[in-house]
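Pasting in a structure now, in structure tokens, and then I'll have a few things to ask.
Taken from a larger complex, these chains appear in their original positions, while the remainder are omitted.
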Amino acid sequence: MTEEWLPTLKTDTPQEGYELAMKLARKAVGLTQPDPEIRKMLRPTYANNADSLTFASQVVAIHFQTVAAANNYWN
Amino acid sequence: MTEEWLPTLKTDTPQEGYELAMKLARKAVGLTQPDPEIRKMLRPTYANNADSLTFASQVVAIHFQTVAAANNYWN
Amino acid sequence: MTEEWLPTLKTDTPQEGYELAMKLARKAVGLTQPDPEIRKMLRPTYANNADSLTFASQVVAIHFQTVAAANNYWN
């Protein structure tokens, strides 16, 4: 059985929406590379590389568009 | 005859929508490189590279925008 | 006279929409590099490179957003 990790796109605040966007960005990485040891090993490489950090931030930005739209921009 | 693999963009939950987004992202790879042996050979290269994983995650993010809109954000 | 290759964005099914998105992604490549011999020569390079395949998949994802919206997500 698959663990439930995304019951809804709704959040109470924009900030929680941003945190959900980060979770969504990381989830695909975890599903593509399920081994936590390898992910841990890769972490210093990208966390210490400016372009890798920008890249990670970009994926969050794309998901944040989705989450913000799902919450009607928290109007 | 082409196999049917995408009858609908509708899913019951956001999580199933995310899984569909992953499928959509992988499908174009399979259609561009149809040889499963070569894809298997390429897998370690990107599954062990931080930027390649972020890149894969980005394509999922773009498809997830589409799937989420198709499901009216599971409202 | 230019050949007609894109009479409509409407498709009967999501899957045909996905195939149209692939066609849209490839068309710009063909218009930028019209020589089929050179394109054939380039093919092994990207079809055997994980990031190139992800990149190609990303362009399909962007076009699929357009095609899906044009078909009102096949509602």
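Going in written order, the chains are labelled A, B and C, and every chain counts its residues from 1.
As a convention for this text, a contact is a pair of C-beta atoms (placed from the backbone, for glycine too) under 8 Å apart; a residue touches a chain by one contact, two chains touch by 3 or more.
If you're wondering where the values come from, they're calculated on a predicted model, not measured in any experiment.
Because all chains derive from one sequence, the complete complex can be expressed as a copy number, which is 6 in this file against the 3 shown.
Keep in mind that, in the parts below, only the chains that are shown with their structure count from here on.
Rounded to whole angstrom, the centroid-to-centroid distance between subunit B and subunit C, based on C-alpha atoms, equals 16 Å. Averaging C-alpha coordinates per chain places the centre of subunit A 27 Å away from that of subunit C. Of all residues in subunit B, only 2, 4-9, 24-29, 31-33, 38, 42-43, 45-46, 51-52, 55-56, 58-59, 62-63, 65-66, 69-70 touch subunit C in the complex they form. By the touch criterion given at the top, residues 13-15, 18, 22, 46-51, 53-58, 60-62, 64-65, 68-69, 73-75 of subunit C touch subunit B in their complex.
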